[in-house]
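Handing you a structure now.
On to chain A.
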Amino acid sequence: MLELNLRDTLSFISLLIGAVFIVIAGLGLYRMPDLFMRMSMTTKASTMGIGFIVIGVAIHFYADRPVVTKLIAIAIFILLTAPVSAHMLGRAGYRDALTKLWSGTWVDELHDQYNRRQHTLDSMDEAELAIANQKKPELT
Partner candidate 1 sequence: MRPLLLNLFLGLIWTALTGEFTSVNFGIGLAGGYILIFIFQGALFPNGSYHKKVFQVVYFFLYFFWELLLSNLRVAHEVLTPKFSMKPGIVGIPLDLKSDLEITILANLITLTPGTLSLDVSDDKKTLYVHSMYVTDVDSFRASIKNGFEKRVQELFQ
Partner candidate 2 sequence: MNTLLVLPILVPFITAILCLFAWGHVVLQRWLSVTGTASLLVVGLMLLHTVNREGIQAIQIGSWAAPFGITVVVDLFSAIMVSITGLMGLLVVVYSLGSIDFERQRFGYYPLFCTLLMGVSGAFITGDLFNLYVWFEVLLISSFVLMALGGERRQLAGAIQYVVMNLISSSIFLAALGIVYSVTGTLNMADLALQIQQVQQPGIVTILAIMFLVAFGIKAAIFPLFFWLPASYDTPPIAVTAIFAALLTKVGVYALVRVFTLIFVQEMDGLREVMLASAALTMLVGVFGAASEYEFRRVLSFHIVSQIGYMLMGLALFTPLALAGTIYFLLHNILAKTNLFLISGVAQHLLGSYELKKMGGLYKSYPILGVLFLIPAFSLAGIPPLSGFWGKLLLVRAGLEIEQYLLVGVSLFVSIWTTYSMLKLWSEAFLKDSPQTDRPAQGLRQVGITLLLPIMILSLLTVLMGILAEPVVALTQRTASQLMNPSDYIQAVLKG
């Protein structure tokens, strides 16, 4: 690492952080017990990871303005789209009867509001909120 100048070092560190986040995302995807937690892990860890990687690359190419703007564009675009796709997939996954919530999932307020036949989703009224607020996790 001694051979790297400061800029390269910064760049490398940023890249490394990014890569580690992405590995964590991969690991999360590998390890997590249900779809939603896998998504929770990957969508963000990867977003974070790609952010750092893009920053690292941008530092390396700092002089090339179009490249930097393109890299920023990539980052912004991912930032904009990743949650949307996560939402879409999560919603679809939830509506898919084959998807099983992890056994440790202790509360599911969506379940009673979603009408599987009509695909309608109600909001929670005051009464329901009140009842729901009483819930506490069981100690396992």
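Quick notes
Rule of thumb we're sticking to: a residue touches a chain if its C-beta (ideal position, glycine included) is under 8 Å from a C-beta of that chain, and two chains touch if they have at least 3 such contacts; residues count from 1.
How these were chosen: all candidates are chains of the complex that A comes from, given by their letters.
Just so we're clear, the structure is a prediction, and the values are computed from it rather than from any experiment.
This complex places chain A in touch with one candidate out of 1 or 2, and it is 1. Within the complex formed with candidate 1, the chain A residues making contact are 21, 24, 27-28, 31-34, 36-37, 39-41, 43-45, 47-48, 65-67, 69-70, 72-73, 79-80, 82-84, 86-87, 90-91, 94, 101-102, 104-111, 113-114, 120-124, 128-129, 132-133, 135-137.
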